[in-house]
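The block underneath contains the structure these notes are about, expressed in structure tokens.
Excluded from the complex is one protein chain; the other protein chains are retained at their positions.
So, subunit A:
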Amino acid sequence: MSVSRTLLALLEPGPRHGYDLKRAYDEQFAQGKQLAYGQVYSTLSRLLRNGLVEEAGVEHGAGPDRKRYTITDAGVTDIETWLGTAESPEPYLQNTLYTKVVLALLSGRSAQDVLDTQRSAHLAVMRDLTRRKADGDLADQLICDHALFHLEADLRWLELTAARLDALAEVVRS
């Protein structure tokens, strides 16, 4: 996910200072991986340099003064373009798992074991996500569902490959 574009889009409703921006990001998108302050400020400097945000005064409070940032017209255009562009669907044409299965077949090891090990690992993660969904709010449910559907796709491939192992063995050994 583009942290830079996400921070930029979070500035669209109104100016914020870096700490506020980090908090907004962590609340909505962190999923257990909070942003480091350093990353927030280095991202803001880059956005500033590229003309996508500008400084909007200094906030005086009990602590140190804090710079506020606002999105520019160029920043709004960038976000509009980004939101309007489809994410590239990943075809995963050559993945590690396929390589492992072929190497297992070539070396006379059990490709079925490779697939079984992977299935257990996938299902373990799917169980965690399913539990997280049960305890979570709607945002959690949607994010977990996205991950679950992707893992399910992998598992369907594992089953299909398991059903085709004999044929694959003939091809790779010929």
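Note that a contact is a pair of C-beta atoms (placed from the backbone, for glycine too) under 8 Å apart; a residue touches a chain by one contact, two chains touch by 3 or more; residues count from 1.
Everything that follows uses one rule, which is that contacts and distances are computed from a predicted model.
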| item | value |
| --- | --- |
| Name under which UniProt lists the unshown chain, selected from "Heme exporter protein C", "PEP-utilizing enzyme", "Putative ABC transport system permease protein" or "Macrolide ABC transporter ATP-binding protein" | "Macrolide ABC transporter ATP-binding protein" |
| Residue touching the undisplayed chain, where the options are A:A56, A:L151 or A:V172 | A:L151 |
| Residue of A:L8, A:L21 or A:L129 touching the missing chain in the full complex | A:L129 |
| Residues of subunit A (touch criterion as defined above) contacting the omitted chain | 116, 119-120, 122-123, 126-127, 129-130, 134, 148-149, 151-152, 155-156, 159, 162-163 |
